[in-house]
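All protein chains of the complex are present and in place, except for one that has been dropped.
Right, subunit A next:
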Amino acid sequence: MLRKLMKHELKATARILVPLCLVLLFISVVNRFMYKVGPKEGIFMFINGFMFVFQIFLIFAVLASTIIFMITRFYKNLLSDEGYLMFTLPVKSHHLITSKLTVAVMWTITSIIVLLSSLLIAFATPESVNNFINGFKSNFAELVIAFDGNWTLLWIELISLILLSIVANILMVYVSIAVGQLFTKHKIIGSFVSYVIFYNAIQFLLLILLAIFSYTYSGSIDFTHALPRGIFPISISVLLVESIAFYVITNYMLKRKLNLD
């Protein structure tokens, strides 16, 4: 059933996001050639400028749609009238959450890749790519030293950190909406307030943990010295615990405290 839920979740989101990403990539290719061959005067300059603005607009559109879908596919599909259908399907409530989470993570990663590709396609020159790679390498060199030259560990921690941040952020939105729907009259305000509370609580918790770590590690609560040997594992653990807690609370709310209008 999870697979079927994911299939329908993909269908519901792809109908907007796929065309949007394809148009963005197409415009990026067009822009590449326009900068190269187009005359830099008169009406062509105007068209060039317009196409540039259009590409930037599409980049924002892709990002905004990804975020809006992440929110509305949870709120509208599960907790508005559509919830009457979704919660009477013969599926477990955690399958509903997992299907939406997986698809939202997938789209977040896809839209970041599409966005970077769009910039690369339209604007990359051999020099700029070289500069970028060199900058990346020198930053990484410092990190690798901090990791005692252990590349594998660095990559594992870095990728876990990125993935878990995406997952934890999406689940924070879900749990806020799931808690917010308890407010019979002001569900959206309730969700927003819940989000602010969850967000600040997590930031505060992370800050305290890092300060404690730094103090035991170097005798000072200024944790910038403990970068990144400590920050990486601590952040990963906090994100992991946070994600599990959010998932469990969201599932409990949907299973036991559902409050459809």
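One rule holds in what follows: a residue touches a chain if its C-beta (ideal position, glycine included) is under 8 Å from a C-beta of that chain, and two chains touch if they have at least 3 such contacts; residues count from 1.
Methods note: contacts and distances are computed from a predicted model.
Matching "ABC transporter", "ECF subfamily RNA polymerase sigma-24 subunit", "Cell division ATP-binding protein FtsE" or "FAS1-like dehydratase domain-containing protein" against the UniProt entry of the left-out chain gives the name "ABC transporter". Of the candidate positions A:V91, A:L143 or A:V193, contact with the hidden chain is made by A:V91. Contact between subunit A and the absent chain runs through residues 1, 4, 7-8, 12, 15, 77, 81-85, 87-92, 184, 255-258, 260.
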